[in-house]
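One protein chain is absent from this view; the other protein chains keep their places.
Up next, chain A:
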Amino acid sequence: MDKSFLDELRQGVRAVCGDFPDAYWRELDEKRAYPEDFVNALTAAGFLGALIPEEYGGSGLGITESSVILEEINRSGGNAGACHAQMYTMGTLLRHGSEQQKQRYLRKIADGSLRLQAFGVTEPNTGTDTTQLKTTAVRKGDKYIVNGQKVFISRTEYSDLMLLLVRTTPLDQVKKRTEGLSVLLVDLREAVGNGLTIKPIRTMMNHATTELFIEDLEVPVENLIGEEGKGFSYILDGMNAERILIAAECIGDGRWFIERAVGYANQRVVFKRPIGENQGIQFPISRAHVNLEAADLMRFRAAELFDAGQKCGAEANMAKLLAADASWEAANVTLQTHGGYGFAEEYDVERKFRETRLYQVAPISTNLILSYVAEHVLGLPRSY
């Protein structure tokens, strides 16, 4: 890993983020608005095309570099959740799409003129038990007719394209439940109002997540990604990348929290001395920092394995768990350090606190990571 290049990358992202201070994110949070200006600036500067190969107009970087980009966004006080998927959703298209599909879409995704930052997998009644999903696509001539429902699908209102996981062969007609699922590329600009209804879900943080109602939506057969029936394996191989990138966002949050906690502890004077002189204040901040550093090592380890093309499922999952726990610990400590002011909107701690809590649950619950480690790393019986 070329550290000086990573430093340059960090500075590049910081330069963009510098124009979007706390007040920008605070106001968006209040209005539950999408950070359109920020996403446009980041896109124009090319950072969201990091993973796209140079031959398709991207920068051809690895997960290590890409994770640093997302880390810096969260470290600046912002939230990469608004646009991180533009970076990696295209991975499914890149790995399994036809040359024609890649030529048609990747270049535009790289330059930002097309947004592919939504992936419809989760359904109201299936959650992580993905193979049980109920949305179906039935082939009729040169079209698929799609029916079903999805929930917690992020950014559909701010995306041009969406990948959609559907069942193309009914469960009772496949040998293994992981078979018979397919990935379709849905053009949201045409689909909305023509079989697709998007309903926003208001959540405890400013995250543009939605519910999708799909009724006789027509998707051209040419928009099938890869082979019919193999969709489940296509989404699985994108998950390690996502785990590592999200771990990096957690690290970014954690760094932001620690910086704020230290700053406040040094400056806040009570009983005629800075509160940071008390070990009761210092120790929790130090511990949060130590845990964050440890999580960061696992994140870089996982990224290194991923970029070398080696197996990294265990490391990617462990990095996500450690980083999510570390950022949450740092959030809690920072809130405690700030006392009442931590709850005041103008300090931004409560906002980041709400935001970083999400990583315990999404995109994968920490419980499921523990189940994964138990089964796949330790050889314990499958518990789910």
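The working rule: contacts are C-beta pairs under 8 Å (C-beta built on N, C-alpha and C of every residue); 3 or more make two chains touch, one makes a residue touch a chain; residues count from 1.
Here is the rule we go by: contacts and distances are computed from a predicted model.
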Identity of the absent chain, which is to be given by its UniProt protein name, from "Electron transfer flavoprotein subunit beta", "Ferritin-like domain-containing protein", "Metal ABC transporter permease" or "Potassium-transporting ATPase KdpC subunit": "Electron transfer flavoprotein subunit beta"
Residue among A:G12, A:G229 or A:P274 touching the omitted chain: A:G12
On chain A, residues whose C-beta touches the chain left out of the figure: 4-5, 7-9, 11-12, 15-16, 41, 44-47, 49-50, 59-61, 69
